[in-house]
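Omission of a single protein chain aside, the complex is shown with its protein chains in their original locations.
Which chain is which? They are A, B and C, in the order written, and residues in each are numbered from 1.
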Amino acid sequence: MSDNTDLRIAVLGVGMMGADHVARITDRISGARVTVINDYLTEKAEQVAATVPGARVVADPLEAIAADDVDAVVLATPGPTHEKQLLACLEAGKPVMCEKPLTTDAATSLEIVKREAELGRKLIQVGFMRRFDAEYEQLKAAIVGGELGQPLVMHCAHRNPAVPPYFDSAMIVKDSIVHEVDVTRFLFAEEIISVQVIRPTANSLSGTDLQDPQIAIFTTETGRHVDVEAFVTTGLAYEVRTEVVGELGSAMIGLDVGLVRKTRPGVWGGTITPDFRVRFGAAYDAEIQRWVHAVRSGAETGNYVDGPGAWDGYAAAAVCEAGVRSLETGERVTVDMVDRASIPGA
Amino acid sequence: MSDNTDLRIAVLGVGMMGADHVARITDRISGARVTVINDYLTEKAEQVAATVPGARVVADPLEAIAADDVDAVVLATPGPTHEKQLLACLEAGKPVMCEKPLTTDAATSLEIVKREAELGRKLIQVGFMRRFDAEYEQLKAAIVGGELGQPLVMHCAHRNPAVPPYFDSAMIVKDSIVHEVDVTRFLFAEEIISVQVIRPTANSLSGTDLQDPQIAIFTTETGRHVDVEAFVTTGLAYEVRTEVVGELGSAMIGLDVGLVRKTRPGVWGGTITPDFRVRFGAAYDAEIQRWVHAVRSGAETGNYVDGPGAWDGYAAAAVCEAGVRSLETGERVTVDMVDRASIPGA
Amino acid sequence: MSDNTDLRIAVLGVGMMGADHVARITDRISGARVTVINDYLTEKAEQVAATVPGARVVADPLEAIAADDVDAVVLATPGPTHEKQLLACLEAGKPVMCEKPLTTDAATSLEIVKREAELGRKLIQVGFMRRFDAEYEQLKAAIVGGELGQPLVMHCAHRNPAVPPYFDSAMIVKDSIVHEVDVTRFLFAEEIISVQVIRPTANSLSGTDLQDPQIAIFTTETGRHVDVEAFVTTGLAYEVRTEVVGELGSAMIGLDVGLVRKTRPGVWGGTITPDFRVRFGAAYDAEIQRWVHAVRSGAETGNYVDGPGAWDGYAAAAVCEAGVRSLETGERVTVDMVDRASIPGA
Partner (left out) sequence: MSDNTDLRIAVLGVGMMGADHVARITDRISGARVTVINDYLTEKAEQVAATVPGARVVADPLEAIAADDVDAVVLATPGPTHEKQLLACLEAGKPVMCEKPLTTDAATSLEIVKREAELGRKLIQVGFMRRFDAEYEQLKAAIVGGELGQPLVMHCAHRNPAVPPYFDSAMIVKDSIVHEVDVTRFLFAEEIISVQVIRPTANSLSGTDLQDPQIAIFTTETGRHVDVEAFVTTGLAYEVRTEVVGELGSAMIGLDVGLVRKTRPGVWGGTITPDFRVRFGAAYDAEIQRWVHAVRSGAETGNYVDGPGAWDGYAAAAVCEAGVRSLETGERVTVDMVDRASIPGA
């Protein structure tokens, strides 16, 4: 594959997550495009494919994996199908980004690990997306950089407003707490050796018979303690909070205020951005992405459709000229600007 | 241009901002690629072009604008060249995303406005990127949605740690305060009619003879008051804070804690995310983008290079199985996991 | 006056502030008691005096000041009476704590200053209570201690939910902004040399014809800039915010989060308490004060009336004994506690 050719991706499963990945690859990601879409509901696959220029539907997942116009695979199918599909990816030698879970149990997951190891080449990535979150990256950096000292304890809260009707108590472990399992392994870089799940009084307002909330307690190989409150029927919002307590200090993310450190006597502190490219980096991305989309769609740009136009540039220049004059005297200066209505089309 | 063909962009000027835009379009933005690069320093243009597959250098800016393989232009050249280059874009009928300022004075800016109006088609967007910032969008929404009532007053602070040696006192108005000029016009949707620039005691530690800080005061058409503290030699960080005070409440952004509202008696509040796609949207983008880059570069994926691999999926499954067993009893359960070293290549 | 005798105080004027001072001296302050109460409404004075053991009403304010059983005076009468009453205090040689304003205009205030200066002894304190607020004290300390460097600019916001019907636009200056006048002089330790009051669009929801909000701008002797937003009909809450911007950093109080500093690159920070006596100092005061009041009133103490009782001490001991046993094993230990109902009267 030459460097300026897009990676051609098959997306298998276009439910909520899969459709989200299709939109992501099509609208926001550089260097890739979706060429093949598969879903066990062909109609669903057709609907999504209709939004992606150049994408076709392939009804059979294994055929989609094997297709010539597919360089790599995104797997967003239900968990029970993962094993077979992952094995097909390995056989075809195609990189695969697999939404969690890898498979539905440890035994079959281990089989996947062994098969990939025999291949001698890593082809599988699992969708633990928190590792790519800016706050978790900061927290990891605070640990790796030594700022917190040796970590001893971690407190996690993981709250959802609601869950779908089929969600059961075991899924709180396998679908919700599993993220904290990976966060623990990612941040502490060691394995978890024991788990305890405590069952407090259940939320009587959930309209379910779930054991919710649950408190999970992990012990790691070196004896670190992790506790996780999972509460999936709060009725409020999505909250993910993680605090690491180390020998030199503590740091917490998920307070809606970025990473907050306590690493010096008597002071708590957050982070302020070093420069405008960090502060407004996402704004620059959005500015250019929306402009590209507008231009490609043949829309007028400028303030009629998206973003500030020439008039805004003129108005800013007129105000700044008045400002520079005021800077000389300190007195109020009236802005000299033409009437916009006097320029038809402006 | 067919829908699945990338927009071909010429970037003129590849100093800090221009080079940033080249990287953005090449590495992070969907649907566009840089085909032509221009800079008055040809060597600089060559350096940047070497990082972009398929991009070529064109030494003359007007020739770059006119080139057949250019659908649209990003202008990041010095301000004094903008007028001529914008006119060339208008003449060629090519959309242009022009970094601020539109031109260096109000008179020439007005000429651009008029020329574009004569064309009958908006082709120019100006780089006031704050309009694309999530916090400013929230603030705009709080105003438009009526949550704050009629806005009466706005307080702004705009602080930089340092400025380059050529920065003079008038540039604090034209390069820094100009952003608050646009923010005022964007948020209040009306023009500024007078400006006053107050000169407090200057910062003696700046190592410059700048009038810094400066306090700018704007009055808008309907009599609203805006004050701006511009302080560009704080030595600390980049801080942009904006508070709108309305008849029903106030809201502030830039406190490093997202938008904070005061719109009900006795309570102040921030915003928490409604669901995981909002909370982790950027993480999902980064996850897929990095995976695409890794695959395209021929790198192994999984935990060796980038992101969690099959072993991580297995480990999570093993821990969750223990968790589900503990959920039944409330007792601590030991995790059953094979030794990773027993699987060569895992 | 011997050291263990209470200071005997006359309170003149027992409207909202004066009555508050009477309660303060009677219920919360050590070393003083109110012996004489005066108000131009004698009935009001009688009502308040009825709540203070040992206090009597004196109908004439000058007689109250002169009384033998009065060592010092608190003046909470309307401003126009202050001049005469202050002169009486000076003549009697009695210390006086005078609610703002000193007098109603600068000329008569100057007369008071001169008369006290002639006496050669300071007897007057003015009720600018912000100087005694913990946050302002921290802000003053941050300035005096050099942490912020030389202060250059100060931003203030002063918001009230509502004002009484007789409040007029000039009172926003004289009754509200006057606090920021004193804060400026207190924090910067220099005089204000000019004032500008800007009139933004007025709040149409105030139900008044006030010019509200107002923006006051002060310049100090050394050229520092202070701006004050006074907005007294917000309908929301009482907010007092003050930010000092210095050559080395900035600090803000009134964000409902204590003092927040920005004095190091890339970090913002608040203050955490060094020890439990600071954190819980006010709780200890309240604990003992309420216990004293309960005992003096003949009430039973302990958990029936106020504060934890013997049962709470026993329950804590029983839980801790179980905890110490669990500490040895890490296992859950059942708490061994008698049934409270088995002890009548417990």
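Here are a few things to note about the model shown:
Note that a residue touches a chain if its C-beta (ideal position, glycine included) is under 8 Å from a C-beta of that chain, and two chains touch if they have at least 3 such contacts.
Please read these numbers as outputs of a predicted model, since none were measured by experiment.
Of the residues in subunit A, those that touch the hidden partner chain are 149-150, 152-153, 155, 157, 161, 198, 200-205, 213, 215, 217, 222-225, 227, 229, 231, 234-237, 239, 245, 247-250, 255-256, 262-268.
Assume only the chains that are shown with their structure count from here on.
Innermost chain of the displayed assembly, by C-alpha centre distance to the whole-protein C-alpha centre, is B. For this pair, subunit B with subunit C, the centres built from the Cα atoms lie 45 Å apart. Averaged C-alpha coordinates put the centre of subunit A at 19 Å from the centre of subunit B.
Each chain gets one centre point, the mean of its Cα atoms, and the points for subunit A and subunit C are 48 Å apart. Residue positions 262, 265-268 of subunit C are each in touch with at least two other chains.
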